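One protein chain omitted, others in place.
Now for subunit A:
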Amino acid sequence: MRRVLLALLLLLARPPLAVALPATTDGSVPVAAAGTGARGRALWPPLPPPVQEPWRGRRDEPPLSIDLTFHLLRHLLLLARAQSQRARADSNRRILDAVGR
C-alpha cells in the first residue's frame, strides 16, 4: 500500500513531456505558443520580467591597480633616491666646471 502511494506521488510529480512547438520561418517561437503545452495550458507560472538594472559601466569595474609588495616598492624608492642624488651630483659638477672656466 505504501509502495502504491509512493508510486502515485512520483507519477504526479513527474513533469509532462516536452512538445515541439511550431517555429516560424525565421526560427523564432510564436509568443502565443511559448510556454504552453500541447493542450494550451501554461506549463510553468510566468516568470516575472527581469528588473531593469542600470547599465554597469566602467565605474563598477575594480580600479586599475598594480600588485607590488612593499618590499619591492621600497627597493624602487631606494633606486629613485640614488638616481636623484647622482643627477644632482652631475648637475653640480657641470655648474662648477662651467664656473671654473
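The definition used in the following text is that a contact is a pair of C-beta atoms (placed from the backbone, for glycine too) under 8 Å apart; a residue touches a chain by one contact, two chains touch by 3 or more; residues count from 1.
By our rule, contacts and distances are computed from a predicted model.
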Chain excluded from display, named as in UniProt, from "Prefoldin subunit 3", "peptidylprolyl isomerase", "Corticotropin-releasing factor-binding protein" or "DELLA protein": "Corticotropin-releasing factor-binding protein"
Residues of subunit A (touch criterion as defined above) contacting the omitted chain: 58-59, 62-68, 70, 73-74, 76-77, 79-81, 83-84, 87, 91, 94-95, 98-99, 101
